[in-house]
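A single protein chain has been omitted from the complex, and every remaining protein chain is retained in its original position.
Order as written gives the chain letters A and B; numbering starts at 1 within each chain.
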Amino acid sequence: MGVSERRLTILGILCEHAGAQAAETAGMEGLIYSPDVRLMRLLCAADIDHLLILNALWEGVDGIFVVGCPTERGYFRGCSELAQRRLQAMKDVLEVAGLPAERFRTLWIEASDGKGFVSFVNSFYEDIKRLGPWNGFRGKGE
Amino acid sequence: MNELRMILQREARRLMEAGQVDVVIGYARGPYAWTTAPFFAFNKNDCIHLTVSSFCTQNLSVYLPKVEGRVAIIAKPCDVRTIIELIQDNQVRRENVKILSFRCPGMLNPKVLEEKGVSPDQAGTVSSKDYPEALYDWCRVCIHREPPDADLKGEPRFLFEKTDYPMPADPTTLADRLEKKTPAERLNFWMGEFARCIRCKACMHSCPVYYGGGDQFDSIEGATGENQPAENFKIVLSFVHSLAGKCTECGACESACPVRIPLLALHIPMYRKMQQRYGGYEPGLSYDEVSPLLKAEPMPQIVEGG
Partner (left out) sequence: MSRVGVFLYSSPEEMGEVFQAEQIAEVLKKEVAEVVYAGVHPRLLSEEGLRMVREKVRTERLDRVVVGATSPRRYIKAFRKAAEEAGLNPYLLSMVNLREELSWVHTHNPEGAMLKAIEVLTRAIQRMLFAEPLKVRRIRGEKRILVIGGGAAGIHLSLLAANAGVDVVLVEKEPTIGGMSPLLARLYPHMEDAEDELVPLMMEVSQRSDIKVYDYSEVEKVTGFLGSFDVTIRKKARLVNAEVTPDFTRGMDACPVEVPDEYNAGLSRRKALFIPHPQAVPRLPVIDRKNCLRYKGENCRLCQQAMPEGAVDYEQKDMVVHERVGAVVVATGAGYFEPSTYSHYHYGDYPDVLSSFQMERLVKRKGLVKEPLRRVSDNQPVKSVVFLQDVGGEDTQRGIPYATELPEMITAKQAILVKEIDPSIEVYVFYPERRSHTKGYVEFVRSAELKYGVKYIRGKASEVRQEDGRLRVSAQDTILGEPVEVVADLVVLSTDMVPSEGAEEIARILGVRRDERGFFEEAHPAFRPIQSPQEGIYFVGAALGPADLREVHTQAEGVVGAFLADLPEEGRVAEPYLAVLTDVEHCTGCFDCGRVCPYHAIELVMKPGSARRKIAHIIENFCTGCGLCIPVCTPKVLDLKGQNLKQVYAEAEVTWA
């Protein structure tokens, strides 16, 4: 049948302090993951505008994940807890609206945990591969 | 109902005469059958037009931040909860507001009443006592039928005794029915609904505790400003997210929607989720509890049930 498989697009938003550092640690440890996982840095996981997540889904990004500081160990006081609450609410909104909430995942991790980062990324990647591509609302209803 | 109307008119008049308020915000009969419309009484004679019925679906507290001076406002219990939110958020000062509230039997959907052959002439008297199946979804799920705070309380019964809240034979709401569907079916449902959306943002403008207003979506990053179903769905979800932990399920947004998109089927499940996650949190019941989404505390551990 030859269904041409398009590359998956997975967007990882990392906080500068734990997420990005964990990703760097993973590099130092010689771990590997798919280049379909694109990484983008923000100062803090709690800086994520919920519209950014919605936009990514709308535009057909197959998976979005956020990596921030561990609970109660945030670089900024309380940043991880606040981010967890607000992103959980975002996930709830997706669920309520019937959007694929499973394409959005969060990880709260120590900067030194490269292995944890990569195992999270790889399992998320596998899950997204299983779910298949998501096309968002591109070209719909226009 | 007449009795409550009289009490409210009398109280409004008294406050006006005593010079305690400069304006009374209430409902008057609307221009169309069944409806009520917001009414601002600036003197004691205006008070005669004030009314309440089972069709006061607007949340008048949306006007509070915009009105100068001392105000008396007629508010359903869910509206009182938004007033409490407004006071918490520095939009209104408690000492400037006289809250005229009452026990509420719930608001009715005229469409259902018409189907049952009820005449619009009865708009002034009909209530959920007679037609519980006409209750709006948000009034079906409401358990706070008494105002958490009010300057006029206790006495006005608004037809019902404390325990006397009739429920329709089938109390389920659209939110319950959607919850049972698959995500794909839900999404499909909403895409169908939003195909009608005209991006008037009435839902956002009618909400007292949504400070965004809605017009920001025409110019901010992350929104295109286009009137296009998916885009409109997106900004409404943003609205729903912003209201998590603030929405009191007053139903004003859904009532305001000219194309009748059932927005409460988004708000009700969010309200429940917030309640579940954050130790039964419900907005607008106290002056010092703020939304759990504004608190930097670890998420409470909850047991995910099937």
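Quick note on the criterion: contacts are C-beta pairs under 8 Å (C-beta built on N, C-alpha and C of every residue); 3 or more make two chains touch, one makes a residue touch a chain.
Here the structure is a predicted model, which means the values were calculated and not measured.
Participant: Using the definition of touch stated at the top, determine which of B:Val112, B:Leu174, B:Ala202 or B:Val290 touches the missing chain.
Facilitator: B:Val290
Participant: Go through subunit A and note every residue touching the omitted chain.
Facilitator: Answer for subunit A: residues 7, 9, 11, 20-21, 23-28, 30-36, 38-40, 42-44, 46-50, 52, 55-56, 59-61, 72-73, 76-79, 82, 86, 118, 136 touch the chain left out.
Participant: Can you name the residues of subunit B that touch the chain not displayed here?
Facilitator: Against the missing chain, subunit B presents residues 65, 68, 89-91, 210-213, 216, 220-222, 242, 290, 293-296.
Just so we're on the same page, only the chains that are shown with their structure count from here on.
Participant: Quick one: subunit A and subunit B, Cα centre-to-centre, how many Å?
Facilitator: Those two chain centres are 35 Å apart.
Participant: Which positions of subunit B touch subunit A when the two form their complex?
Facilitator: Residue list for subunit B touching subunit A: 178, 181-191, 194-195, 220-223, 228-231, 233-234, 237-238, 240-241, 244-245, 266, 269-270, 273-274, 277, 292-293, 295-299.
Participant: Can you list the residues on subunit A that touch subunit B in the complex?
Facilitator: Its residues touching subunit B are 49-52, 54-55, 58, 71-72, 77-79, 81-82, 84-86, 88-90, 92-101, 137, 140-142.
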